[in-house]
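Okay, so here's the structure we're looking at.
Excluded from the complex is one protein chain; the other protein chains are retained at their positions.
Here the chain labels run A, B and C in written order, and each chain numbers its own residues starting at 1.
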Amino acid sequence: MSVRVQLEDFDVAAELRALRLASAEIGAVVSFVGQVRDINDGDDVQTLTLEHYPEMTTRALEKITQEAQSRWDIHDSLIIHRVGTLKPQDQIVLVAVTSQHRGEAFKACEFMMDYLKTQAPFWKKEATSQGERWVDAKLSDDEAQARWESE
Amino acid sequence: MSVRVQLEDFDVAAELRALRLASAEIGAVVSFVGQVRDINDGDDVQTLTLEHYPEMTTRALEKITQEAQSRWDIHDSLIIHRVGTLKPQDQIVLVAVTSQHRGEAFKACEFMMDYLKTQAPFWKKEATSQGERWVDAKLSDDEAQARWESE
Amino acid sequence: MNIKVLYFARIKESVNYSTEDLVLPTGVTTVTALKNHLAERGGTWATLFDGQQMVRAAINHELVENMAPISEGDEVAFFPPVTGG
Partner (left out) sequence: MNIKVLYFARIKESVNYSTEDLVLPTGVTTVTALKNHLAERGGTWATLFDGQQMVRAAINHELVENMAPISEGDEVAFFPPVTGG
């Protein structure tokens, strides 16, 4: 159940392999990798800079992890989120969950992403050909999170 | 939109990387990796042998892929399924989906796994310390597939 | 009507072979009728195809229901519920 916030890129293969091989009880590994898109709201994105609130970030990600663990029978989970300046097609985030059976891992992984999007203190600033701008939060992310509240 | 059935293991990292780097429009990569568990129905599993119906398998997996593509706005998908004799902690299956936004990729990936479990002609035979036995289909897999019928 | 029949997994082991060519009598034109026709062989065949066991069928590589019609030259496959993934 670990969370990491880092400037460096991450190695999805090594992470998934370590999670998977941790136990022969694990039947399912579900993962999400987010990458920087080159277009947002119609403009070309040259770089994306992620700011965060370090003392709060780790705590928020750990809370999300604990909540997922309390809701589903999962074996382990991992969140890696990058900060600093990224460019299109760089990896931003990895969320991976292992479980005996696939249903739990799928749900927990999507839950963790939906909560991360609305609860973890990260902010994106884009440099486009039109200049720099902060990325606006999306209503669809609030809606995605709200789905889990009634479960 | 490719499907592969093979004896050999697969390299998750290389597959995910190729899918992700195919386009800078891709924001999300959701993947499922299945691994052989060492216990099933209370007995220790020594090896797991997968039989299939080759002429039908590829067709079934392609149909599942097309159905996912028609339901969600996804960029690409990949199914790799192994056959032959595997041992605990070997990888069995990879399903990966890329899309602009995460919701579509999560749904399509889980849909593809649920359909694969009930529609693709693979059969598992376990060798345990109690002898060999064919694995029984699980009602929970039928139920997982049925959820999508009403959507 | 001439067809080819394939058996897989547990069913293949029960009948001891994986494929046979069959000439169907008039009237055997659906999956159900073919199952009944095979059950008439008795023994293992009766046990497999008397409707008590879950036997799935495919015609020409497509999963089909029991009512599905069989045509000249079809490849009909019988197998247990699938367990991949």
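Please note the rule applied: contacts are C-beta pairs under 8 Å (C-beta built on N, C-alpha and C of every residue); 3 or more make two chains touch, one makes a residue touch a chain.
Nothing here was measured: the structure is a model prediction, and the numbers come from that model.
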| item | value |
| --- | --- |
| Contact list for the unshown chain, restricted to visible chains | A |
| Candidate in contact with the missing chain, chosen from A:Ala28, A:Val45 or A:Ala60 | A:Ala60 |
| Hidden partner chain, touching residue among A:Glu51, A:Asp73 or A:Glu143 | A:Glu51 |
| Touch list for chain A against the chain that is not drawn | 34, 50-53, 55-56, 59-60, 81, 92-93, 113, 116-125, 134-137 |
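Everything below uses one rule, namely that only the chains that are shown with their structure count from here on.
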| item | value |
| --- | --- |
| Centroid spacing, where centroids are CA-atom means, of chain A and chain B in whole angstrom | 23 |
| Approximate Å spacing (C-alpha centroids) for the pair chain A, chain C | 48 |
| Length of the line joining the C-alpha centres of chain B and chain C, rounded to whole Å | 26 |
| Contacts with two or more other chains, residues of chain B listed in rising order | 34, 113 |
| Where chain C touches two or more other chains at once, by residue number | 85 |
